[in-house]
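Missing here is one protein chain; the remaining ones are kept as they sit in the complex.
Each chain carries a letter (A, B and C) given by its place in the written order, and its residues are counted from 1.
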């Protein structure tokens, strides 16, 4: 049994990590840390857990964590991870960090997009980017995982096959992404209230969203060249889900069927990746509540342009589910342990 | 391993039964029957199941079912159950029926509310009403279970303690119930389309909904007297959930705390019933996706009237979850097997 | 042209008042007061108004208001009205107050439900309760109107005919009310954020909501006896609307048709009241965006109990629309001036 701590358990990514771990046969939650709710039961903050997980939230005590936990998930507010993680890492706790702090190969990229130097570049250098399907082997040998962002996972997986197989014009990449509202977190800010979000739709941080840099890092790696691209996030009135519509001009003529085959080959054997046959397309309903990535491809032959639809649940494959998938990898478990639930559909 | 068939698998109650069974460690789905989709994969109709349950839907063949299934869930359109079930029952298949056809002690009550005589009163006489918390012992010894309706489960469980303990004026009972839209099933009718339901709210079948008769049957049993009451169903723009606001004048002075204690005592030891402490109230979010019944009680001391809030997920405790709970009971398994998931909250 | 000021213009009730006044042919907005957005354009706070109403929000200056406005709508936070209004009232400005501060005939009732003595009982004594259909004649002769609450308008209008005509058992009244989320106002509080409200349903302040006292005051007046009753508010995931399901035991046998006739007679000639024929029921969709009150009645003959459905738009008939209707009355205009729009339906 892996003894697990969840730091930042009362945010939406944290509580989803708890929810998934409660169904995990090989992991046991032993510490639940939430600075905002110290001394309260987790099930008073999230009453869906009453009678299921009545743990008391505690304050962060690194020694206590190091002593009692084999592995921690850190779902802390931006910037907090950088402070906590180096110390835990040095105490030999395995760490899966859900923040943006340990996702970069190059601290300069971090600095460019986050507006400040990285405070622990040495620790950053020992982390690995936890997109399981692309970095499985490295993940196995590391104990600090920078768990990818939700937009990022969805976007990278939508374009990876075309870029890796060199059939995409890398100057033409555009990702038009749509997110459910859980992506904005559990924060009581005005733009986040029901009547401002419901029955509306908006774009935000156009040409400026930090996840752009993660996507560029990973696609550049796959391409073997520097890629820059357009990434446009939108907020959609629904709870869960990231939907990325990805555009890529093709270097060579391909039919939709041929493009689908490239995807099926690239993701062959991947349990959590479902490539749709030509003529069918994924929807958020099909993935919400699950760890799956659903991919649909259309080639517009008039324009010789591929349009790829990539769908995930932002809280699962885009956060807590992939984090648990990473735990399974670094702990030598079957990768899908505790993650095999189908999406809810309803 | 219990070999299970699901009849009517492509309706919303049917597919939820499939979804829950896929996580059940002691049951194995061996037949999936859907007259509308014979020959199609279940995962083409519900793509959330791709790679998880790619069974082909088959037509109903009673001999094949009897030969291969220990137990079937019948989630058939209204009226269809009455035709199919007697024959399966005689072939010694255990049956949990999600329709209204086998929920009555008295075929005359069926006739009164359904507008036609019951076609199999002899079989009806051998069935038991599958509200697990109230009829557990009878369920154990029966093989045909009339699984209760969604409104019914929620309403009965909200009033049962007050009625059984004789503290409610049985002439004053009012149930104002609100349902999510999955309750209307997967039917392409105009009142069911998005733009007619969304951003609206309506009541329907006031003083005339069939579930009234189930509620009256069960509360009368508990009271030892004939009860008739008001039941008002409403349609709410959300996917899952039944929320019943129940009103009962009290025969004697009670504080909220005393009333809460009556509920806690009545449901003592019940895994799936959560009685909230005085001052806190349940919400749909806390139960959606789970088999829990959440109950909150307030006594209005000005009026000496109790107001009880009862919340369930209509597809789980109100249909598929309770059906699986019934399977667990009649098969001698721990009652919560395969049903221990927390609600999704998000 | 009536020169109008809107105080508290950037809350939801305030901005709806502005929106309605912009289509009013006899009123002209001359001052827009918002303490939170002094110096900003109203159309920067609510960009739907760009190019339509680019007024700058100003701070409250009572002398300036008195000098430039014939009439003001005060849509201020709770408690603020009591401070501002006495002074404006003494300066001879006509006032329609959307807060709860000037809705009571008896300051002791205010104290009982608001938990503090009323600070201006002398001014309170000069105000009139602005439920237009019930107090039209008094409104004509007053210049300070306590505009009714949203739950209140909907509930009173649903029960008034039965109470006034003495056919209801006044000890049996129950109002189960459901509100859209705009009723919670534009406040960035955690329970108000999208992911906490969406796909859920809850009751709150059971047996303790302040609007109960307004409903009791008005129904007692109509009955000529003291009435106390149950009022249970619920929050529904939709933007606009109040839906009240009202229960009353009947003193005498009535058919649904007879009950409908009582309603049609009671509201005869009322432009904004639509009583539905027996067999049809109102829905929120039919009133949202309009000043109408839609009423549907069913008598449950088994129980000799009437169930009345009352629907309004909480922001229009429940706040800004009725406020403008009050302005029309006290200014001698046709009561429906600027208020004749149909609901949006979509």
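By our rule, contacts are C-beta pairs under 8 Å (C-beta built on N, C-alpha and C of every residue); 3 or more make two chains touch, one makes a residue touch a chain.
Note that the structure is a prediction, hence the values are computed from the model and not measured.
Visitor: Given the contact definition stated above, which residue among A:22, A:298 or A:331 touches the chain not shown here?
Guide: Reading the full complex, the residue touching the unseen chain is A:298.
Visitor: Pick from B:35, B:143 or B:192: which residue touches the chain that isn't shown?
Guide: Reading the full complex, the residue touching the unseen chain is B:192.
Visitor: In the full complex, which bits of chain A touch the chain not displayed? Write them out.
Guide: Here the touching residues of chain A are 172, 174, 176, 178, 195-196, 198-204, 206-207, 228-230, 232, 234, 236-241, 243, 245, 247, 281-285, 288, 296, 298-303, 305, 307, 309, 346.
Visitor: Could I get the residues of chain C that touch the absent chain, sorted low to high?
Guide: With respect to the unshown chain, the touching residues of chain C are 12, 15-16, 19, 22-23, 46-53, 182, 199, 239-240, 271, 274, 280, 282-283, 285-287, 289-290, 292, 294, 315, 340-346.
Visitor: Counting contacts across the full complex, list the positions on chain B that touch the omitted chain.
Guide: 12, 181-182, 184, 186-190, 192-195, 197-199, 237, 239
Definition applied: only the chains that are shown with their structure count from here on.
Visitor: How would you label the chain A and chain C contact, same or different, if same means the shared numbers make up over half of all numbers there?
Guide: Because over half of the interface numbers appear in both copies, chain C and chain A meet with the same residues.
Visitor: Looking at mean CA positions, which chain is nearest the middle of everything shown?
Guide: It is chain B that sits nearest the middle.
Visitor: What is the distance, in whole Å, between the centres of chain A and chain B, each centre taken as the mean of its C-alpha atoms?
Guide: The computed centroid separation for chain A versus chain B comes out at 36 Å.
Visitor: How many angstrom lie between the centres of chain A and chain C, each centre taken as the mean Cα position?
Guide: That pair's centroid distance is 46 Å.
Visitor: Which residues of chain B are in contact with two or more other chains?
Guide: Answer for chain B, listing residues that touch two or more other chains: 199, 239-240, 282-283, 285, 346.
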